[in-house]
Structure formats: structure tokens, C-alpha cells
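Scroll down for the structure; my scribbles are underneath it.
One protein chain is absent from this view; the other protein chains keep their places.
Letters A and B mark the chains as written, and numbering starts fresh at 1 in each.
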Amino acid sequence: MLRIEQLTLELPYYPRWWQRRFATHLDQLSFSAAAGSLHAVVGASGAGKSLLAHTIMGLLPANARLSGQCFYQETLLDAKRQRHLRGRHMALIPQSLNALDPLVRTQRQVSWAANRSGLAHKAAWQAAGQALNHYQLDDRAGRAYPHELSGGMARRVLTAMAHAGQASLIIADEPTVGLDPVQRDRVLSALRSLAHQGKLVILITHDLRHALPIADHVTIMHQGRSVETAPASAFTGMGETLKSAYAQTLWQALPDNAFSASEIIHKKEESVA
Amino acid sequence: MRLGLAIARRLLRLGLVLLCVAAVSFSLMMASPVDPVDAYLGPQMAQVSPEQRELIAQRWGFNDPAPLQFGRWLQQLASGNLGFSHVYNQPVGDVISQRFQRSIALLGSAWLLSILLGFTLGIIAGAKEHSPLDKMISTYAYITASTPTFWLAILSIMFFSVYLGWAPVCCAGPTGVLSSETGLLTRAHHLALPVVTLTLLGTASITLHTRTRMLALMRSEIATHAFAQGASRLDIAWRHGVRHASLPALTLALASLGELFGGSILIEQVFAYPGLGRATVEAGLRSDVPLLLGIALFTAVFVCSGNMLADSLYHLIDPRMRRKYA
Partner (left out) sequence: MRTIQPHLQAIAYASIAALALLALLSSHWWAGELAGQMQFDARLLPPSTAHWLGTDALGRELWARTLAGLGLSFWVGCLAALLGTAIALSLAILAMLSPRLDALVQLLIDTLLSVPHLILLLLIAFALGGGLHAVIIAVATTHWPSLARVLRAELLQLRQAPYIGISRALGKSQGFIVLHHFLPHALPHCLVGALLLFPHAILHEAALTFLGVGLSPSQPAIGILLADAMRYLSGGYWWLGVFPGLGLLLMVLSIERTATLLRRALSP
């Protein structure tokens, strides 16, 4: 359903005010994901994960340099199509809670999202109510302003906004940051159930641990490159089936895994050598 | 309870500031080289002998030390007596209230119009940075912000009144007709050009301010999120922009009442519109000390209340601040 081929993204920066250079943020990135699945994109901060989300959605600044292609449902995803699909077919759950407008009550914001996806005003309002209900947000939360919501509630509002438009591709950018374990599991299982409904969910996260239980496939990113795309089931034992050393190290470095730190360091030295 | 306390503190501060305004303007008047007896007599000063002058000075205490005179003036002020204006041969209170009634039509309509126009232009310009519309509006705003008020007034008279003959050249009504007999339409006709001129000048700052707000919003995560939902720039400007920019625009408009008043002085002078601004200039040119003091105090009250409202507006309206007082 979504196929990304050799995607390279460069953004300008200004070392001095008369000088402009380009920095590479995505480097020949490729992977593909099918409908009805949850595809996790995992990488350290600065690996270009959020930019990948913005690239797919077509939200990059005008001075960005882009090469490579994205295909959505086997058709090339160009700027015009992105504009057409945004909100209707593709939705983004943004990373920051600042994405909520602080001056607008919750249900109104959700209904705007529904309205932008093509619903008429009245239908959008109802859809917003349903979406909020679906994520266990009551009327009081619907009437609240964003600063009155807890972090977990605000996350669920963002999810409800992506849900209200009935999009079939949902990109969730670090949806669990700053949440306690209970809230986090709630948000993650909500994403999983979206995939069960036949949508494609791209989960962008820095934490492999949280992604693995719910993901079907995992793409490991490092410095703008896709190091490896593997099924979630490959992350077992020592991770022998993983092809790249970086993915193996990442897997073994998880605190739950019973590998001593010295072994990891040893492995790293090996890979460096 | 906290709200009450905050209001009380604000009012106290307002009183202190007004007292200072009174002190500063009074000492400025005392420092003036104009002889207070001459100022008191106005045009009759030639008819008075030196002995009579001495009598006048004694009666009004012009020879007393300045603090004593100031105290006396304050006492009068407290009893509601602002003194007597020799330029208009009326008590100062009456002059101010009559003149202000005429000025408020000019000030009020220019204020409202400049908010509306400035806000709309700012939203349109800020919705799409670097678009041709944005460039046009910004250029217009930069130019009007640097335009001398009275020059624009002179230009508009030259073009609309003299060349096209659409509007009257001066005053608040036709000459030779009592102001009570002028109809509403005639008044509006005389008011139109001054209002338009004052509006054009007041618009610039609000436009630029609103535009800056909009540019910040368009770069914010709120806008990116809205774009991700498939919103167009117009949609974002209308739904999010108006909410985010209206309070700052209103605050700015309230906080710049002093500038508006300054503009109205110049415009009333050019159009010979008999409002408070023209009275100020007359008082300054013809050494009408009580009137000058009265106007300074009155406008200070006017400006201070504007500033106070501007300060409280956020607390009253912005949902993020409102809760703190509840």
C-alpha cells in the first residue's frame, strides 16, 4: 500500500548569513508496507524519523530538496496527490502536543479534522463526538481546552483527530512520549486496533521495546538510512536472523534482554574493527 | 477575590500615575516663560494696569511658591473645577466635554475601522508569506507607517476636496449654520474624509502586528497539524488565525489610543474640525494654561484606561489565563 524508494531529503542550513548549504536528512531510504499492518520505524533521535513522516504527508518546507519516490496504492505520490489525500486518506498523529490549538475546545478541533476530511459540518460534529467516545473521552473532555487535558488525554485527542477522518494510512509520530505505562499501552493498543480495521499504521518511535509487541514489521533507521526492514518476529533470542549488525546491537542493548553490557561493547568493537 | 485585589491594585496604580501626570504637566506650565497673569487675561492683557495685574496675581496666588499653587490646583480639581478657559470663555470642563463629543465620532469610527481593516489585511498578508498580495499589503503598511499624518490629510484634501470636489474642505458642518441645525448626513459628509485619513494611518501598525502573528502561526505545529488534516491556507487563516491574532490586535489597538489621539490633533488641525485636538492646539498657541492642563489630564485618563484594558484583556478572554482567576 505504501512503498518508498530511494528517498533522499536535503534541507538547507545557513552556516553564515550569506552562505547556504544542504544537509542530508534522509539518505536513499526504502521500505514498503501493506494495508492492515502496523509498520514500526525505529531509530535514535536525529535519525530523520519525523522528517520521513512529513515527507510522506508532503509537509516539507518549500526549500527542501527531495529525490526518490513514494507510492501510495501503487500510484506515485506527488505534491498534488498528497494535497488531495491529506486528511482524507492519509492522517498524521503529530509528535508534539503543541499541535493542538490552545484556543479551541477539544470537540471543535476534532470536528474540524472531520470536516477537512470531507464531512459536512453537522456530520463532522457527530463524527467528532463518536471519535472522542471511541477513545474514552467524555463530554467534559470534549468541552475542555487543550491545557486542561492530561498528557494521555491530549494524545488520545490527537489520535481521535486522525481517526475522525477515516483515513486509511495513519502515521503516528512518537505517540507515547511522556506517557505513563498504562496510558502508553492504551495508545498503542488503539493503534493496533486501527491496523486490525484494515488501515496501514506507520508507528514512528525511538523505543524498539514498545514497538515490537504490536508491530508486524520494523524498519530500523540510522542517520537517515534504512538499515534494515525485518518482521517483528525476527527480534528474538540473540537476533540471529537480523541481517545488520546495527539492528542486532540495538536489539541486544535492550535492558530486558539478558545480555551483559560487556558483551555488547565487545560486539561493537568487533563491528568497528 | 484575587480578581478584586488585582483590580484594586491597578486602580491604585492608575491614581498614582494620574497624580504624576498632573504634577509633571503642572511643573511644565510653571516653567513656561509665559507670564501667568498674561495667560489668565488672554486677549484683555492690554487693558489692565500694573496695579490691577498685581491684584490678579494676589487673588490667584501666582506669586506663591509652586508646591502651594499645585496643592490649590489639586484641591480645585478634586471639587471638579478644572478652571476657566480664556480662549473659549467657558469653564474648562465644558470645553472638554463639548469638544470631546465631536472628537469621539472621529476617534471612535477611525479606531473601529482601523481595527477591522488592519486585522483583515494582516490576516490576508500573513496567510501566505511572500505572495503578491502579501507584498502589496506589507509595502502599503510600511509606507503608511512612515507617512506624516498631516501630510496625508493635506493630500486627501487636495485630491478629494479640491480636485474631485467630493468632500467639504473644512469644519464639522457648513459655515454659517449652527451645529444644532446640521443634519446627520451633513455631519457624516464632513466627517468622512478625516475618518478615512485617520483610519489609513491607524491601520498600518495593526496590519503589521497581525501579519507577524499570522506568520508565526503558519510556521507553528498547529498549522502543520492542520495542513496534515488537509486544510488549506485559507482554512487555517480563518479558523486558527482569527482566534490567535484577534486578541493581540485588540490589545495593540487599545494600547495605542494615545497615538490615535495624537493623529486626531493633526487631522483636526488640517481639516479645521472643531474637536478636542484643535482645542489643544489653540490652547498651546494662545497660552491657555487651565485648558492645556485639563486636556493633558483628560487624555491621560483616556490613554491609561486603554492601557489597563489592554493589560486585563488577556486575563479575561484567553482561556489559558482565565482559569487562574476563577
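Methods note: a residue touches a chain if its C-beta (ideal position, glycine included) is under 8 Å from a C-beta of that chain, and two chains touch if they have at least 3 such contacts.
The structure displayed is predicted, hence computed values, not measured ones.
When the omitted chain is restored, the residue from B:Q69, B:S114 or B:T149 that touches it is B:T149. Seen across the whole complex, the unshown chain contacts subunit B at 13, 16-18, 20-21, 24-25, 28-29, 31-34, 130, 142-143, 145-151, 154-155, 157-158, 162-163, 169, 257-259, 261-262, 265-266, 269-270, 280-281, 284-285, 287, 292, 295-296, 299-300, 303-304, 307.
In the analysis below, only the chains that are shown with their structure count from here on.
Remark: subunit A and subunit B have CA centroids separated by 53 Å (rounded to whole angstrom). The touching residues of subunit A, when paired with subunit B in their complex, are 54, 57, 59, 83, 85-88, 91-92, 94, 96, 98-104, 112-113, 116-117, 145, 147-148, 161, 165. Listing the residues of subunit B that touch subunit A in their complex gives 220-222, 224-231, 235, 239-240, 243-244, 318-320, 323.
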